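Here's the structure we're looking at; comments come further down.
Heads up, one of the protein chains got dropped from this complex, but the rest are sitting where they should.
Let's turn to subunit A:
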Amino acid sequence: MRMVSRLVRSLNRTEALVGVWRQGLAVLPRLVWNPWAQVILPPRPPKVLGLQVVFRGNTPSLWLSMSIVTVQLGQCGNQIGFEVFDALLSDSHSSQGLCSMRENEAYQASCKERFFSEEENGVPIARAVLVDMEPKVINQTLSKAAQSGQWKYGQHACFCQKQGSGNNWAYGYSVHGPRHEESIMNIIRKEVEKCDSFSGFFIIMSMAGGTGSGLGAFVTQNLEDQYSNSLKMNQIIWPYGTGEVIVQNYNSILTLSHLYRSSDALLLHENDAIHKICAKLMNIKQISFSDINQVLAHQLGSVFQPTYSAESSFHYRRNPLGDLMEHLVPHPEFKMLSVRNIPHMSENSLAYTTFTWAGLLKHLRQMLISNAKMEEEGFKDPALYTSWLKPVNAFNVWKTQRAFSKYEKSAVLVSNSQFLVKPLDMIVGKAWNMFASKAYIHQYTKFGIEEEDFLDSFTSLEQVVASYCNL
């Protein structure tokens, strides 16, 4: 029986890990099952608790899942969003599910309900809102989706301007935000109304640019105000350490500090890390952004595709966002999540590789901790978790029978841990150095972001770093 497990684990000290395993028909060795009904976690955001209750109360149909609306912002968000929907749908249509047909149908229906809405001529429409301040990328994204023939974006689901944000967080936040607030929120509302049961928002953006970061922070804040009962998870792209945008450190700290207040969870992906995966594991010689985006989409897909709920093996989990948040964000001070996924390999090696669970788990744990032994029991080591969370509570497993994408078995780990502290610390340090010499500040004050706003951001991020370090 396959099981999807969520591994809660983190290298130094972690809050929670969620690992998702997808496997073919082979019998899985015994895995410990932790029904989350018994979990009693330390103070968590009340709305998640509330959502769980609602979930249980409903009479779930065997197939249906709660829907997630995706908001894609800026060039990065839109390019990635396209790859994510493409990956989700091509996986759900893939013939290598390695499970029974009934199983497959349940899986497909669940995936569809979650991310797509149906149209008359049978072409699913992605539940997504595309926002960008210049037209080129959105046009490209819309036409790529339509060309695939498998799915497309809604006709009125995009909002576009002409002039761009100039990599200026202040411009995205203080100028574009208020100016276009009404139109953007209208489009989002229409998309939400289309959902039978709405779970929450998945917002894809980058931290380094102007639209994704500035407008993204503004939109998230608005969503917090208008949809305070729904969950928001922000997927944020951490830029390369060198060479993308010169003011990326400023844009990043402003984004993170604002999102920490208004978002429920921040799922962070580093360009550097994914670049390494492409180079070392997948052996791609000339790595392009579309390669990077595809790897990212693969990781996200393996987290969000349907998995079994805890009640029984025949019901798919209805509310992945809610479940993720409940287990991974036990305290509002700790919101940064990261994802690790295996396997990643080039098409060529796929045919020659066989998978075993023990091997995968070992690899996963090694990736995660980079020095530990890998066994599920090993994840229970209390030394890995903070003192105020018992391992049995912090560790969770999600499973599903159906294989994901082209991999017969795969596992993914979502963790809330001290991993991201080091990169965060670096970014804050660099931004601080630049701030001390007042470089580029005039570009921000031009549009209403004053030095006090910078200082506020620095303070809140130093607080986050300190809290994580003290775990």
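One rule holds in what follows: contacts are C-beta pairs under 8 Å (C-beta built on N, C-alpha and C of every residue); 3 or more make two chains touch, one makes a residue touch a chain; residues count from 1.
Heads up, the rule we're going with is that contacts and distances are computed from a predicted model.
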Revision key, fill the gap. Omitted chain per UniProt, picking from "Dihydroxyacetone phosphate acyltransferase", "Tubulin epsilon chain", "NOC4L protein" or "Myotubularin-related protein 12", is "Tubulin epsilon chain"
Check your understanding: Which listed residue, A:S100, A:Q163, A:N186 or A:N283, touches the chain dropped from view?
Key -> A:Q163
Point to revise | Residue among A:N121, A:Q155, A:S228 or A:N470 touching the omitted chain | key: A:N470
Revision key, fill the gap. Given A:S65, A:Q79 or A:S338, the residue that touches the chain left out of view is A:Q79
**Study point:** Chain not shown, touching residues in subunit A
**Key:** 75, 79, 134, 136-137, 140, 161-164, 166-168, 210, 240-247, 275, 278-279, 285-290, 292, 428-430, 432-434, 436-440, 442-443, 458-459, 462-463, 466, 470
